[in-house]
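Dumping the structure here so I can ask a few things about it.
Every protein chain of the complex appears in place save one, which is left out.
The block that comes next holds subunit A.
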């Protein structure tokens, strides 16, 4: 990037302090060789409300308390559309390959609201004809009419936060649904949508290996095309972190992981990312885009974006609190912070995503999506190879089995 360009950004920051607060130092962004083509683009839409907050959750979600009707649905939809309108110049002309409604609990919104949003997306952007459009739903807020309505609006994939099929663990996790609702919601989703993901967790408070496997069996029995199995993590700023429940020991939860992976493999689910499993051809395209270091425009409260330009890659965030977001977005000021990803950070960020994929990514993808030469990472790659955490074969860079298990150790090589 030229110095002139940076001065321009700084000048912009002075005029509009709310939209650009930080600019990476000159050294970090200096020698991007430039992107010949921008990477694929995805759209993320955040719906920030939940009926109640789960004690393990650190996502940007806010308790709605009043249930559906009383959410400021209309205002929020209006804010989202305004946000999108203002953002489109940044991605002008670029096709949107996938849309993801995440939360919070997007299924708290009415099909009409989702329909309005998607119509505007189509009107304002070139949404690809066969784009994957996913909506997250909570088994406790499901009704059959809504599912049909979402489908009508254009949603073609549903992701259900099942977490467990066991009433005891659901209670321990503070979920609003029970085992029966979990199964019913999954069956309903599967009856409505061709593509369904079930989110399940293991390593739950006092969970036994047998119970973790029972959840895996139940999930497979329902036969969705995609499954996510997460190891429950105690995230900072959550009630579980402050008063940790009694969790299975490392050996037990590692056993769970191994057994679940084996079981899913036997039943035709390919393990393609740290926590994701899919039937052939059913990988989540929207998520793959993150892991392949593609671009994403995130709109809604607290949403993050990563956008590439010919001379820089930026990240932006929107105000976290729904009220603040709506106010700012409606005033035409949805972006709270924008920063340039420094060259030093790009290598790490790319690997942090790409090495989650079991098959890795083509070596050429690095230059395509960062504008940097892979040589910049040469010492780190060599060291990681020596430690048998990483391999390069057939033009792909990918983690070894060891590298998958100890991904954090592997990624540390890419920190300066």
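In the analysis below, a contact is a pair of C-beta atoms (placed from the backbone, for glycine too) under 8 Å apart; a residue touches a chain by one contact, two chains touch by 3 or more; residues count from 1.
The definition used in the following text is that contacts and distances are computed from a predicted model.
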Undepicted complex member, UniProt protein name, chosen from "Assimilatory nitrite reductase (NAD(P)H) large subunit", "Protocatechuate 3,4-dioxygenase alpha subunit", "Allophanate hydrolase subunit 1" or "Elongation factor 4": "Elongation factor 4"
Contacting the left-out chain in the complete assembly, out of A:132, A:225 or A:349: A:349
Per the touch definition above, residue among A:101, A:150, A:290 or A:366 touching the missing chain: A:290
Contact residue for the chain not shown (choose from A:36, A:246 or A:408): A:408
Interface with the undisplayed chain - residues on subunit A: 44, 102, 230-233, 250-251, 253-254, 257, 274-275, 287, 290-291, 296, 298, 304, 306, 315, 317, 345, 348-349, 352-353, 356, 402, 404-409, 411-412, 415
